[in-house]
Structure formats: C-alpha cells, structure tokens
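All protein chains but one are shown at their positions in the complex.
Residue numbering begins at 1 within each chain, and the chains themselves are lettered A, B, C and D in the order written.
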Amino acid sequence: MNTNYIALVPLLPLAAFLLLGLFGKKHFTKSAGIIGTLVSLIITIIALVVAYQYFLVAGKVNGAYQQTIAMSYQWLQFSPGVSIDMGILLDSASVMMIVVVTVVSLMVHIFSLGYMKGEERFSTYYAFLSLFTFSMLGLVLSSNIFQIYIFWELVGVSSYLLIGFYYDKPSAVAAAKKAFIVTRFADLGFLIGILILSFYAETLDFPTLIQRLTSEGSPQLAAITATSFLGVGMLTWGLTLVFIGGAGKSAMFPLHIWLPDAMEGPTPVSALIHAATMVVAGVYLVARLFPVYAISAPEVLQFIAYTGAFSALFAAIIACTQTDIKRVLAYSTMSQIGYMMFAMGVSGYGGEQGLGFMASLFHLFTHAFFKALLFLCAGMIIHLVHSNDLQKMGGLRKWMPVTHISFLLACLAIAGIPPFAGFFSKEEILTAAFNGNRIIYYVALLTAGITAFYMFRLYFSIFWNKPVPEAHGHGEGSFTMKLPLFILSTGAVLAGFVPFSKLVSADGVPLETTVHLTQSIAPVALAIAGILLAYVMYFKTNNKPQKVAATVSGFYKLAYNKFYIDEIYLFLTKKVLFNLVGRPAAWFDKNIVDGSVNGLAYLTAGISQGIRKLQSGKVQVYGLYFFAGIVGLALLVLYVWN
Amino acid sequence: MVQEIFSLMKPELLLVLLLFILLFWKLAENEGTTATQLAVINILLIINFVAGLFLNSEGSVFSEVYKASTLATAEKNILNFGVCLISMQSYGWLKTHKHVLEFYMLLVSTLIGFFLMISGQNLLVFYLGLELATIPLAALCNFDLEKRKSSEAAMKLIMSSAFSSALLLFGISLVYGTTGTINFTELSLALSGSPLQLFAFVLLIAGFAFKISAVPFHLWTADVYEGSPVAVTSYLSVISKGAIIFVFASVLYTVFKPLASTWYNLLFLISVLTMIIGNLFAIRQNNMKRFLAFSSIAQVGFILIGISGSSDMGTASVVFFVLVYVFSNLGAFGVVSAVSSITGKENMSDYSGFYKTNPLLSWVLVLSLFSLAGIPPTAGFFGKFFLLMAGAGKGNYVLIVIAALNMIVSLFYYLKVVRTIFMEKNEAPMEKLAIDSWPKFAMAICVTGIITLGFVSWVYEYISGISIGM
Amino acid sequence: MNASVIIFYLVSAFILGSGILAVTSKKIFRSAIWLLSSLIGIAALYFWMEVEFIAAIQIVVYVGGIVVLIIFSIFLTQRSADEMPRPSFTRILFSVLAVLFGFGLAGSLVYQHGFSDAAPAPFSLNVSDIGTQMLSTTEHGYILPFEAVSLLLLAAMIGCIVIAMKSPATTETKKITASPETIEQS
Amino acid sequence: MSSIPLTHILFVSTALFFIGMYGFFTRRNMITMLMAIELMLNAVNINFIAFNKYLYPGKLDGIFFTIFIITIAAAEAAVAIAIIINLYRSHLSIDVESATEMQG
Partner (left out) sequence: MNLLLLILLPLLTAIAVLFCNGQKQVRTVALIGSTLQLVLSGVFLSNFYTERKSGNNEPMLFQSDWNWFNQLNIHFHTGVDGISLAMILLTAFVVLSGVLVSWKVTDLSKEFFFLLLLLSAGAYGFFISLDLFTMFFFLEVAVIPKFLLIGIWGSGHKNYSAMKLALMLMGGSALVLVGIIGMYFSSDINGSHTYSMLLLAENPIAINKQMLFFPLAFTGFGIFTALFPFHTWVPDGHSSAPTAGSMFLAGISMKLGGYGCLRVATYLMPDAAHYYAPAIIVLATIAIIYGAFATMMQKDLKYINAYSSVSHCGFVLLGIGMLTRTSIEGAVIQMVSHGLMTALFFAVIGMVYERTHTRMLSQLGGLLKVMPFICAVFAIAGLCSLGLPGFSGFVAEMTVFMGSWQNPGAFYRIATILAGASIVVTAVYILRAVGSTIMGPINHDYYKGLPDASWNEKLAAILLIAGIVIIGFAPFWLQDLIGAGTQNLIQHIGTK
C-alpha cells in the first residue's frame, strides 16, 4: 500500500494557509473561500480513500488492524534514539479521525461561504481555518509523542486566532487569551509528562514507546515503575500529566473554563473546533497511549474515568441554566466529552474489556456529526436573529424549516433516542460503564436524562414557544449554508449504523458487540422523560421554569453562575499570582535588585561627596596628610609587614 | 672619553644646546615675533626628538654615575616626543604670551632634570635631577602671571615639593647614614632592611609618590593642575609623571631589590588607595583640568600595579602604558588647551553640546578619554591590559579585581564627559573653534597614536625587548 | 665631661631653642632673626665638627644669602611689626601630635639602630680636595652634579626674573604700586 | 668632642627637622613656612655631615651632598619668594589660608 499520498492530507491545508495568509488580502479577497473549500474537498476525498484502503482493503493483517508508520522524517534529534520524527501513523483510530476531521472541516468550509460572506477579513478567516485543519490533521496523524505536542500547540493557536477573530471585541480577545492560557497550562502538564515518559522509554515514537512501556520485562518499564516521586510511581506521574494535557484541550473539569468563553468566535468555528474536532483531542490522546494506560497504569484510567464522569454531570447541570444558545451547546460538548473520557476510563485493553475504548471513539465519531450539526444550526439561527440569547428566540420553525428539522434530528441524536447515531454510541458507553464501574454508570444515566432535557429545552425555546416578532426578514440562508446541514443530518441519523466495533478497537482486533435491549431501556426512558419535562416547561410560554428555578434557587444560582469556577480562577490568578507573585517580583526587581545597583552608585557618589573635605585647598593640611601617610606606611612596614 | 660623553649623554647635551640657543636668542637684539619663535622652537624640538632616535649607544660615564641604557634612551625619547606634542599644543596659548623664550628655557631645563634622573646612578644626581625638574616647573606654573589661580598653584607646588624634598632628603640622609654610600649599585648590595633603613625607605617612597601623585601624597595635584596654564598642566601630568615613574620603576627594581617584599606591600596599598581616591574625587569634578588631574591620579594607581609586577613584563607594561598615556592624555589636554586658550572656558558644563559645533575636536577628546578609560580599540586598552597582566603575574588577583572594579568607576566619569559632549542639549553651545595648525597637527598625532599603538605590536615588542625586570 | 661636650650641648640647645622660637614667634621679623641665629648655631656646630668649609658656606649662603632674601621679601610684603595670624587650635594640636609622634618614631629608630659610638677616624677636610673632586670626572668626581646644579641655578634665575619682574601696567599691578609705600611706612 | 656619640647629634638634627616641620604645618605666613623648610633642610645637612664624619670618613659624599643641598635651598628659596611676591600682587596677602581658592 503506497501511503505517501497521505502526507497530502495535512500538507494541502498548510499550503492553502500559506497562500491565503500571505497573499489572501491582496489577491484572493473573494476567491479565498472557494480555494479553501476546494482544498478541503480534495483532502476529504483523499481521507475517504485512505479510510477505504485501510479499513476495507489493506489495513487488516491476520485479523487485526495494524499500526503502521506510513512515513517518518527525523526533524529534531535530542539524543541518540530520542528524536522528534515527523511522521504519519496509521491505525484505525487515526484513520477514523482524519475522516471525521476532514468531513466536518469541509462542512464548515462550505457553511462559512455563506455565513462569513461580506466579512472584511474573509481570506484571513479561511487561512485560519486551513491552518486549523492542517494542525488538527497533523495531530491525529502524529507518529511521535512530541509531534503530537507540536500540533497540539498549533491547534491551540489556531483556536486562539479563530476565537479572537472578531479582534475588536474585547470579550473575544479576552476569551481567546483565556482559551490559550488555560490550555497552555494544561499543556505544561503534557510536556512534563512527555519528558517523564520519554526519559524512561528512551524514545518519543508512539509504537516503540507503547511497546516498551507495556511489554512485561522490558528494562524501560522496570525502570519507570521502580522510580517514584512523592510516593507515586513515575509512570503514573507521566501518564497523569499527559492526561492533564488532554483534559485541558478537552475541557475536563476543572480546566473547562475556557470552552464556554470560546464561543465568542464565529459559530462555524465553534462547530469545527469547539465541538467536533479539537476538543476531542484529549480523548484521542488518551486513545493514542491507551495500551500504556490500560496495561501499565490502570489507576490513572480510574482517575480519568472519575474526571470524565464528573465533568459530564457537572456540565450537564450547568447547561440547563444557561441562556446563551452557544454556551448551552458548549456545556453539552463538555458533557459529551466527559462521556468519552469515562468510557476510556472504564475500559480495559483488548477483547471484551476493550468495549469502553471502542465506545468512546464511537461516541467521538457520532458526536462530531450531531454536535457540528447543532452548532451550524445555531449559526443559522444567530445569523437570522443576530443574537445568541435564548430569550430573543422563539417560534423560529416557521422561518427556518431546514434548520428546524436538522436541529431536531441532532437533538434526538444527542439525547440518545434510537435509531439516531447518538443512541448507538451512548448505548455502548453505558454498557461499558455498567461493566466497569457502577457509580459511573449511574452518573452517566443521570446525565443522559439531563442531556435530553436541556437539549430539548433549547429546541423548544427556539423553535416553538412564543414567536419573537423581530425574527424574520432575510430567510434562512443560502444553499451553501443549507447543504452542510443536509449532509450532517444524514450523518446524525445514520452514523450509528457504521459497524464501528469491527473497525476500531484498542488492539486492532475487531470486536463483536451486541445491543442489549435491556440495557437500553433505562437510558432511553430517562431521555424521553427529559424530553417530556422540557416539553412541559418550554413548549409554550409559561412561568414554570421560573418556578422551578425559584424552588431550587440556591442550586440554580450556583449552576447559573457555573459554580463560580471562573471566579475561583480569577481569584487565583488575579489575587494570588498577579498580586502575590507578579507584583512583588516587579517590586523586588525595581527596588531591591535594581535598587542595590543604583544604591551602589549613590554610595559611591556619597563617599565621593563625603571625602571632598580631604582636598581642603590648604597646603599645610596637605603636608599633614603627607606626613600622616608616611607615618602610617612606616608603621605598617615596621610593625605589620615585618 | 669626551667622545663617549658626547655619544652617551646626547639627549641631555642636545637639550643643553637648545637651552643655550634660547638663552642667546633672548639676549639678542631682535627676538622676532612670537609666531616665529614658536615655529622655530617647535622645529628645534622635533629635530631634538628625531635626533634622539638615532645613534644611541649603551654605556656609562663619570665612573658609572651616568648610565645610558637602551631602555633609558627609549624613555627619554618618549619624553622628548611628549614635549614636542605639548609644545605644539600650547601654540594657541603661547602665541599671546610675552615670555615664550623663558617658557621654553624653563621647560627644557626641567626636561634635563628628568633625563638626569633617568640616567643618574647615585642619589645625589637623582636628587639634583629632581630639583632641577621641580623648581623651574613651579616657576612655569606661575606663567599665567596675572591669574590668581596660577600663583596659587605655583605656591602650592613649590611649598609642597619643598616639604616633600625635605622629607626625601631626610630619608636619603638616613640611607646614607646606614649604608655609607649614595651609589646605586653599592646601595643595592648594602641595604639590609634594618628598621631605620625601612623608615628611610618609606620616606623615599613618599618622595616618589609625591611626584607621581599617589595617594596620600597627591593632594597638591588637583589644585596645581587646575591653576596652572594648560600647557604646564599637561607637562606635569604627562612628562613629569611619566619620567618619575620610569625612575621609580628602575630604582625599585635595581636599588631596592633587597627590600622587594616590603615595597611590594607598600605598592599594593598605595596603588589601591590611589585608584580608589583618585576615582572618587574625579567623579565629582567640573573643571576639566581638575577632572583630568584626578583621573591621572587614578591612572597612576594602575601604573603602580604594573610596577608591582616586578618583572621585565612590569617594566615593559609601564613604559608602554606611559607611551600610551602620553598620546591619550595629551589628546585630551590638547582639546582642553585649545578650548581654554580660545574661549577661556574650562568647565565640563561648557562642553555640553560640543559635538554639534566641533565634531572633530569632540572625537579627539572622546577618543582620548576612551583610551584613558582603557576601552578598545584604543591604545589605552592594551596599556591597561598589559599593566594588569604584569600585576597578575605575581598571583595577586585581589589587586586585579580591585583594579577592574575601579575601571568601572573611572569609566563612569569618562563617560560623563562623553555624555556632556554628545548628549546634553545646550541652547548656546560653544562656537566653532578655529584651531591653529600646530595644535591640529599634534592632535592628529595623538589620535593616530591612540588608534594604532595597540595594533602595531612592534612598539610593545620593542619596549618589551629592551626592558629589564628585577 | 670636657669642654667639647659642653660646647656641643650648648650649641645644640641654642640651635633648637632658636629654631623653636623661629617657628613660634608671633612677629615675622623676630621669627626671621631667630632663624638667622639658628642657622648661625648650625654653622657653629659645623665648626665644632671641624668641617669649617661647610660652616663657611653655611654662613655665606644662608646667613648672607637666604636669610637676607627672606628679610627683603618680608619688607616687600609685610609690616614686620604686625603680629601674624594665629593658626587654629586643632591645627596646632594635630601638628604637635604629628611632630611629636614623628620625632618619637624617628628618634627611637635612630636610637635602636645602634650607630657605633666609636670615636670617628681622623677626618681631614681639605678645601682643595673638595675643589678637585668637584670637577673630577673620575671616581668620586662630582662634575655631573656640579653641572646640573649650575643649570638649576640658571633656570631658577630665569624663573625668578620672569615671575617677579614687574609686568607692564595692568589693573592688578596698579594696586601693587602701593606696596613700596607700605614698606616705607614700616 | 670624641665623647659625644653620633646618636646625640642625630637627635639634635631630628629634633630640628621636626621643629621645622611643625613650623611648616602651623605658620600661616608663606615666608615663615619657607623659613621652616630651611630649618628642615639644615637638619638634613647636619645629618649628612655627621654621618660622613663619624661613619664614613673615607669619602666625601656627605659633604658634597650638603654643599649641593645648600645651593639648591638657595635656588628654591629664590623661586619660592618670587612666586610668593607674585602671589602677593594678586592676593595682597601672603597668608596661606587666603590662597585656597581651589579645593574640593
């Protein structure tokens, strides 16, 4: 299988980025969108071809999908054996991911043709999109843990650029900054994790690294487990830190605070980056190193599971109270990623045990479709209403039928109503959780119900309820905006029927799964209950929501204010870091360090001033000093130095 | 015998000849205009300098009382050269002066005094040379006859130097008393280091230290430098100081060799004090001459480090540094002298905005100051570096560290002048000065020297080749 | 104790006594006279030491030259009868301390050195020897110092002439024309 | 005279030297300062003569030194007085404290 052409998948967007970034403003003001979309289309086709080749033609050897390094180029060598090799790693997960990334990216490209039309920095926008696509594809194809870190940072900066796209809005600038810094903080953990792992594994390449840290009796594994710091083994440290990196990108509690703010970016961007692709990078990262987690450090997986489960529930609760449509979607994203995370966490390696792994990636796959769809729909709505606020929406079904249907399908999918895509993946996750950890299972169940509730709260508030008078006018939008909705709706409906377990699993061996109907009853019932509750409260204008909010006012307030996590951070950064570290550091520098330098100068000048009396201008005094000098020297010579 | 005297004592005899030419010229009916006088004298001095470069031989006459060595000849040539430069630079000041011939007569006689000191091989000749160099110099300090400061300076110089030479003589008498000889060679064998001898030795050191203005015997320096005419100040700070330093080094290395450990300690202490005090006073000065006086005090501290090295490297570095110092200090004094003779301004603050009106003069001054501060690529860098190396040869790094720190302080005040010239805004800067061609020529020589002396390594190598250590 | 010893102590006492008076007397003219007597005492000491030639020079040059010069200059610049300004007390204190300490130090060093008390060998000072040696170029010849000192005298002369010569009428010299009158008054 | 030890003569000269020094430090009149210096020089002369006579009678170094010192003292005094007179013209005083224009 000739795989060199796969390199085109990340490289074409890079080329597009350079082209548009350097010359877009002058030469491609109008055509930038077409260029970007075409490139996106081409790589989508390539990605699909690759997927076809891999999954159906050549990927499977001896009944298992193989992990192969398609190409590798030594980029930076640190020491013999430890080097950053820019390469392409093909396995079922990465192939699946490039499909997701290219498809969603293509949708967003197409959608933006309409959505961003007339924007002053149209070409810049497409340049940034291309940059992001490049980085994300590079990330998923990474064959080297440092390579993934590099692209990790690059997606971070693309995200920064895109969130801050409306740079004259201070809130957008602040949100972009916040997103970058929070994820940077997490990346620090990732970096240290890499340092730890690579030091003991003596390699940075994924296959070798995994092999060395998993195979029984390898000296590297022995070394890393033998060392510990603060009573915790080095391997645990390393893997936990790597996970923290992933948690930052994937907005796991408590590193999630940037995600809702990131909605300041253009909505298609939110669909691409903050719903379908970049935010799941954390899940992907854990999946990449999954054998190590599962085989050598199951305790870290536990940690991951609890973090994921908590985040899922936590985000779901907040989502119920938010009034900004995009923020609700953002919290829902966080909640769904929590699902994926804990699915990873409860999973084992290989065979039946590996169900969680498969389910997690499956959910990632389906979620990409329906969440992207939801965001694009939100984009349509915002495009129409010029507001993000739920209060300003209502009864929109009349003016935007396509959006309405798409949104409904997506809601059903995310709520896990059969036979929509979400049902299948969620089903697998819950089964895995049921088998793995009951506490998590119940949390997941509860979350499933809440998910259905807040999604339909959104749905009813937007499309039913009381129509908003000013919400009409220029129709639903152009064909380019509708086309992605069609495609993604198809995905949201049908993606669940992909035989995912046959294709993607932790060890590459296809997995046989069956849907246990008994298992599905509880979540589906809960979901329907959630929908009904939403129907009761939000289908028509009434005061039930306020009443409910009033009865649990304390909790409501907490949830509405996102449990004050932002404020805690603000306190930590502003009060503690800024005022207790930064300010004293600056003060210390100015007054103590610099002060001592200046003080030395003043001291010299002072002494100089002080001894000026020595030069009294009186020749007799000079004589006295002269003689005193002689006496002094004579005494020294005679009695001290003798 | 006579022939030997003529060939060995050529430098002194040439100067005596010059002195008598001047004397008879003065006695002649027609003295000519000052301009002619100055031109002729400058040419004569140049001839004297050039003549000093050739046909030199080594040997001694008057039963070893007078000794001519290659090193001594080289030192005399340096001094001759310095006098040429000073003479050319003082053109602007002298051309309105009424006593040009007398000025040069006195100047030449002091120079003879220095030469005798360099070549003299006993304490009497040494003492006479010293007085011959000092007494007329005091008269020279008073040559701005109508200036109060000039008289004050002359008075301070003559009083202090009389006092110092009395102490020096007391020391010499004790040396004589304890050894029975005044001859250098015999002295070096006879010195035993008894307490009385050490006391006498300290007195002698003080006498030297007074002349080279080392702390705490330096107090006269600033006042005298400030009050004297610039030409005399530059003579004092360059020629007088340089000559005494030559003598000091050779006396320490040869005569007082038996007391080496004592004088090393003394030199260490004096050198540190000199650098520190000189620098501390220089920081605050506003009068350019006074400023240069203190800076030259600090320079002496550095020279003493070189002397303390007590190797042939020490001698070489000292001689080389003095040569560099001639160029750099005279470069600075050249500008100060030009400014002072034309405008009468001597304060540092008068120089603010100087660069705007007199860029070339500014560069001359700044280059000279950089050289004094020891900043490459000027010659001063090499000079200082070699001095420190010579000092470090003894392994006393404390001294070198102190010296290095002092270099920073000294850099501060040199840069202060640079700052005044280049950076300070001045509504009414000094006008564009018209400099006569003699001083211009001298400055050009100084600048050339400052720039090339370090790169033309044969100069140092030559000096190093003829230098003798302890 | 013979006469020679007594003479020595008397002469010494005279030298030091008049020396002290010379540096402490309040009237400048008296001070000059005390200096004169101290110098004469020193000449006497030279006589006592049988170096008559030096004693003669001492009298000729010092008494006849320098002191006269000093007295003339006093006339030129001072009312001789005036009391001179007193130095400050601290100055006197420090000077006394310095001088006493210096004397103590030097004296004790001289004392410790242990110069032999042996009677000096016969010492004949012949003026013609001095003359010969003065102009001799051989060993112990002093021709070079002699020439040097002659140059020095020449230079000193020139210097004195230039400096002390009355310069043509300037504002400053006009003031000074008053000085001869003041001298006459004194 | 043979019974007078050299040390005593040296004490006298040293004492005279420091008396002169005291004068130099305390007299405010320049001319008297000059006189003080003459005293110091004379003390040195006594030293030279005494040393020569007592210790090193073989050569005349001390004698010659003395001769030259006397000569130079005269020259020095002459120049000093010339300077003092010049200074008097401008300062109208020969008080050394009045000539302290330059300091610091």
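The rule we apply is simple: a contact is a pair of C-beta atoms (placed from the backbone, for glycine too) under 8 Å apart; a residue touches a chain by one contact, two chains touch by 3 or more.
Computed from a predicted model, the values in this text were never measured in an experiment.
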| item | value |
| --- | --- |
| Partner chains on view for the chain not depicted | A, B |
| Residue among A:A15, A:L76 or A:I439 that touches the chain left out of view | A:L76 |
| Contact residue for the chain not shown (choose from B:I5, B:L273 or B:A392) | B:A392 |
| Touch criterion as defined above, residue of B:E58, B:E431 or B:E461 at the omitted chain | B:E461 |
| Missing-partner contacts on subunit B, residue numbers | 313, 316, 370, 375-377, 381, 385-386, 388-389, 392-393, 395, 397, 400-401, 404-405, 407-408, 411-412, 415-416, 418-419, 422-423, 457, 460-461, 464-465 |
| Residues in subunit A touching the chain absent from view | 25, 74-79, 82, 146, 149-151, 153-154, 157, 160, 164, 167-168, 170, 173-174, 176-177, 180-181, 184-185, 188, 191-192, 195, 198-199, 229, 577-578, 581-583, 585-586, 588-589, 593-594, 596-597, 601 |
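Just so it is clear, only the chains that are shown with their structure count from here on.
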| item | value |
| --- | --- |
| Chain pair with the higher count of C-beta pairs in contact (B-D, B-C) | B-D |
| For subunit C paired with subunit D, centre-to-centre distance based on mean C-alpha positions, whole Å | 5 |
| Computed distance of Cα centres, subunit D from subunit A, in Å | 96 |
| Multi-chain contact residues (two or more partners), subunit A | 612, 615, 617, 619-621, 623-624, 627-628, 630, 634, 638 |
| Contacts with two or more other chains, residues of subunit B listed in rising order | 124, 128, 131, 135-136, 138-139, 142, 145-146, 154-156, 159, 163, 167, 177, 195, 199, 222-223, 284 |
| Topology of the chain contact graph, where touching chains are joined (line, ring, star, complete, other) | complete |
| Subunit C to subunit A touching residues, read off their complex | 91, 94-95, 98, 101-102, 105, 109 |
| Complex contacts: residues of subunit A adjacent to subunit D | 612, 615-620, 623-624, 627 |
| Sites on subunit B touched by subunit C in the complex | 1, 16, 19, 23, 61-63, 65-66, 98-99, 102, 105-106, 109-110, 112-113, 116, 120, 124-125, 128-129, 131-132, 135-136, 138-140, 142-143, 145-146, 154, 177-178, 194-196, 199 |
